[in-house]
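With one protein chain withheld, the remaining protein chains of the complex are depicted in position.
The first chain written gets the first letter, and so on, giving A, B and C; residue counts start at 1 in each chain.
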Amino acid sequence: MRILLVNDDGIYAKGIRVLANHLRTLGEVVVVAPDRQKSAAGHSLTINDVLLIKEVEIEEGFTGIAVVDGTPTDCVLVGVKDLMKDDPPDFVVSGINHGANLGGDILYSGTVAGALEGLANGFKSMAISLDVHSDEGYFETAAVVATKILQTPELFEGIVEERSILNVNVPNVPLDELNGYRITRQGKTQYENYLEKYVNPQGKTFYWIGGDRPPHELEEDTDSFAVANKYVSITPINIDLTNYALIGKLKKILPKLMF
Amino acid sequence: MRILLVNDDGIYAKGIRVLANHLRTLGEVVVVAPDRQKSAAGHSLTINDVLLIKEVEIEEGFTGIAVVDGTPTDCVLVGVKDLMKDDPPDFVVSGINHGANLGGDILYSGTVAGALEGLANGFKSMAISLDVHSDEGYFETAAVVATKILQTPELFEGIVEERSILNVNVPNVPLDELNGYRITRQGKTQYENYLEKYVNPQGKTFYWIGGDRPPHELEEDTDSFAVANKYVSITPINIDLTNYALIGKLKKILPKLMF
Amino acid sequence: MRILLVNDDGIYAKGIRVLANHLRTLGEVVVVAPDRQKSAAGHSLTINDVLLIKEVEIEEGFTGIAVVDGTPTDCVLVGVKDLMKDDPPDFVVSGINHGANLGGDILYSGTVAGALEGLANGFKSMAISLDVHSDEGYFETAAVVATKILQTPELFEGIVEERSILNVNVPNVPLDELNGYRITRQGKTQYENYLEKYVNPQGKTFYWIGGDRPPHELEEDTDSFAVANKYVSITPINIDLTNYALIGKLKKILPKLMF
Partner (left out) sequence: MRILLVNDDGIYAKGIRVLANHLRTLGEVVVVAPDRQKSAAGHSLTINDVLLIKEVEIEEGFTGIAVVDGTPTDCVLVGVKDLMKDDPPDFVVSGINHGANLGGDILYSGTVAGALEGLANGFKSMAISLDVHSDEGYFETAAVVATKILQTPELFEGIVEERSILNVNVPNVPLDELNGYRITRQGKTQYENYLEKYVNPQGKTFYWIGGDRPPHELEEDTDSFAVANKYVSITPINIDLTNYALIGKLKKILPKLMF
């Protein structure tokens, strides 16, 4: 098995390093990651600047590629369009993200964007996130989960044709405290962003963005409900944002626009 | 009417300036835009740095707020959480983008992300893009279209409850060559990204990302078909990425994951 | 006469635009400037990233080259190593800076660094600064002064061989209130930098650097005394930082270091 592994917390983050070491038991792992944290970079591409790469040691004898100021999306391109061009990956994996990617927040998620870029390039792809923001989480749990999912090929059957990926979120608990796996839908939880306002010494206004974590969902089939209840949440995500329910309604209004 | 107007091409771009002037006929327009181009920034938030703002003249007597190194999403937050906090907008409008936002590319679109951030904050929101990449396009056409849509309140009825926005794409033609409006679904077209590879004087590899424009859709109900045929395309977009069709199938595989 | 004109306030700044228009009366002016303000960038080169250029209109029919995220030093290189390679400039001029460059502050000055880079490439070079930080200054005064100095070739005779440039500072007054010109030495005034300390919403410390302007020099032969008394200050600056007075003293201590 050949795996392209990317993330958005950067190549020095604990999550990607723990995962890289687990996935190496499955086959060849090519690590391409930003040279530093790019959280909340979402689905962004670096199109107005270059991508400079350098080799970084993951551990003795195992190196990865750091992309200077790169995003997860950039990293996937570097992997599939150059490094693995002649021998493409079986899977593109993005993570382990430090922090869950649930509900409305997945639109801001660089981790999910990395997996979607894998899909856009025709590969079976998965985003994996651990529900903790510090380095002191149960990354081993998430790494075991990721390995298990990749060893279950049925989960990925036809997924590229469905233009979908798996968005996996893992509760921050020891492996033996996991209650199991749930197939979920994307819930409606979302960080409540706010602005902290400051004045600099030159008298100019500036802000820092903060976010309050929302309470988790109460609906049982959602991603955040699963994680809050110590289940691994697996959500199939696609790239069609159309609200089909609205199309009919809008068509009726259309005549009003004619001129 | 009160409108918050953002974009991702920056406050000096032609698109936002033409639109600002048209929308002022409808009421008060507050312009908040990046201080320079942030295309392909997608749905990204600046969470590891500050947002510094400065006042920029749009035209004699009419100023906007430039957010240094800001994204469209940042700009919406600055607008709704501070500048318009006490007197909120009726609409959040993002554009006129220089370049269409169609098919799979809307996931990379900062313009669409700006409108989605408007929605996330509870406002009726619209993204508007013109199908041209230079300054020499028919921005007036797009500005007239945007004005017309905002004057058709039925199009936005219940849209926030539906967790949706309107993604509007305008063909680059004079107003009288428009064939009309179409309600569309998001198609499957997508730029084909590639990497151009270089070596710098220090012998290090770097890349520049390029993109080839795809042929437009042949399916008549899609966004890109509409634009290619000189119709304004209006797509209702929501923020639920769940692939519901896959959920049942995956649930059947779930037992294989038990441990 | 052929002139390469750079600055560090960016290509949209008033200072460089006023100066460009005056210098065009002397011959051909090639404008290369950062795409935005790079103040306090000092003598820095962009060696870990690329320099992307784009054409920007200065006024009807007269364009300059903007260097994305460039420094004044970068701009000189783009000018002399590429744009003017086959037909080199007679002078490299850096400015008009918004703000004086006096005393110890010239070490932080991107404007002075631009002129020093001109020298390093073998060209007669001048930095010119106006003692005002807003756009509402007497830039015309400084532009007339710059023109006059460039029309006095004796001031630049042998200056490259002396490995020196002229650092010119202009008081912010109407032309007819100038008291004349002074040849000065670099004084000891220096901004007193301080840190304003903040905490972001995530509880992390950050700072903004502020600076208090020092009182001007009382010694009559200094740069800041001249400007404070409404004289244009012209200081010949070289690139030898050696403190020769200390060399003898240190040599006597040298034996203590032997091992």
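The rule is short, and it goes like this: a residue touches a chain if its C-beta (ideal position, glycine included) is under 8 Å from a C-beta of that chain, and two chains touch if they have at least 3 such contacts.
Everything quoted here is computed from the prediction, not taken from an experiment.
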item	value
Visible chains in contact with the missing one	A, B, C
Chain not shown: contacting residue from B:D135, B:E177, B:E196 or B:E219	B:E196
Among C:N7, C:N97, C:S125 or C:S164, the residue in touch with the chain that has been omitted	C:S164
Candidates B:D49, B:E140 or B:E162 - the one touching the absent chain	B:D49
Residues in subunit A touching the chain absent from view	35-36, 50, 206
Footprint left on subunit C by the chain that the document does not show	37, 39-48, 50-54, 73-74, 77-78, 81-82, 104, 106-108, 110, 113, 116, 120, 148-149, 152, 154-155, 159, 162-164, 180-183, 185-186, 188, 190, 193-195, 197-198, 200, 204-209, 211, 234-247, 250-251, 253-254, 256-259
Touch residues of subunit B, complete complex, unshown partner	48-50, 52, 68, 194, 196, 198, 200-202, 206, 208-211
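Please note the rule applied: only the chains that are shown with their structure count from here on.
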item	value
Between subunit A and subunit B, centroid-to-centroid distance (C-alpha), Å	22
Intercentroid distance (Cα basis), subunit C paired with subunit B, Å	41
Junction residues of subunit A, two or more chains touched	48, 50, 52, 194, 198, 200, 208-209, 211
